[in-house]
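As you look at this complex, bear in mind that one protein chain is not there, while each of the others sits in place.
Chain lettering (A, B, C, D and E) follows the sequence in which the chains are written, and residue indices restart at 1 in each chain.
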């Protein structure tokens, strides 16, 4: 049902799902990535179900460049 | 001038600026992060100047959880 | 636990939390700002807890410039 | 040409355009709002032209609640 | 209460609400648009109530250009 495609989003970081917290509309997905970092995503619960996401799934955290801010200490 | 603060954004990935491409309004910043990954950010050129960003700067790529999508192969 | 940093987001409006509505995954935060205006934020419930946000807290509403639209009457 | 509508975006802050910086694709708009604060918006140059934005224009800065982060000192 | 305005968001696609799923904080709205396509929106439940959205309502799906990615097969 979900199409396979190549997307313009510049950031596609590979990782493994560590935790999923499902709400009625929104679901939080915590992805373990390289360097001991975590990336947290909030998507619709319907999306999480379409992709059959579960703990241990190999995934990519995908982010459009215009959504990334830069910070310094 | 730029305030120091603690922010709700869940994703704060440390890295080093590898490349900056300045346009008249928007600037693209490529950040090398752990695992040989890169995170690309597009911010205003004014922001890049306020933070004095340059190649080699130690920075964080900051992303709100609601901006992160999840993808599978 | 939450790092202190200077962030590229151009909009950092000071205000006071007037109302918090917590859901299982998302939390709505209503911030009273200057001029009798309100700014509403939707963040993860986990973030709201990390920052220990509560009614009366002094906060900043932070928004990346690329997320701001302009409207006229 | 531009439709008049009521929009779900929770944040609609009134202000006056103080500065416009046009690039070939993106335009930065600085809006003076209550309390001596400024809100900066980055929109397409085409949008800025459709709305005939100029310095001194009375406008609203419009932001979806899911795009607003919260920060503390 | 909700102001009528002309907004800079470049994408204003007309459609009809097909389904609404309300959570405590977030509400998912499925909009049927031309060509048999659907557009899904996630807004605050408060917004959905302010606009009195219900199945069958004629609406516009509104998206800022900077939020639209492009993909190919």
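By our rule, a residue touches a chain if its C-beta (ideal position, glycine included) is under 8 Å from a C-beta of that chain, and two chains touch if they have at least 3 such contacts.
Predicted model, so just to flag it, every value in this text is computed and none were measured.
The chain not shown here makes contact, within the complete complex, with A, B, D, E.
Of the listed positions A:20, A:34, A:51 or A:72, the one in contact with the omitted chain in the full complex is A:51. Think of the hidden chain as still there; on chain E it touches residues 7, 9-14, 28-29, 31, 33-43, 47-48, 51, 53, 57-73.
Counting the whole complex, the residues of chain A in touch with the unshown chain are 2-10, 12, 41-44, 46-48, 50-51, 60, 62, 64-66. In the full complex, the hidden chain is touched by chain B at residues 21-28, 40, 42, 66-67, 69-73.
Throughout what follows, only the chains that are shown with their structure count from here on.
Steps from chain B to chain D, minimised over paths through touching chains, total 1. Taking the definition of touch as given, a chain qualifies here only if it contacts chain D and chain E alike; those chains are C.
Interface chain A/chain B: over half of the residue numbers present appear on both copies, so the contact uses mostly the same residues. If you match contact pairs by residue number, over half of those in B-D turn up again in just one of A-B, A-C or D-E, and that pair is A-C. Chain D has its Cα centroid 18 Å from the Cα centroid of chain C.
Touching of two or more other chains is recorded for residues 7, 9, 23-26, 28, 40, 42, 64, 66-67, 69-73 of chain A. Shown are all chain pairs that touch, namely A-B, A-C, A-E, B-C, B-D, C-D, C-E, D-E.
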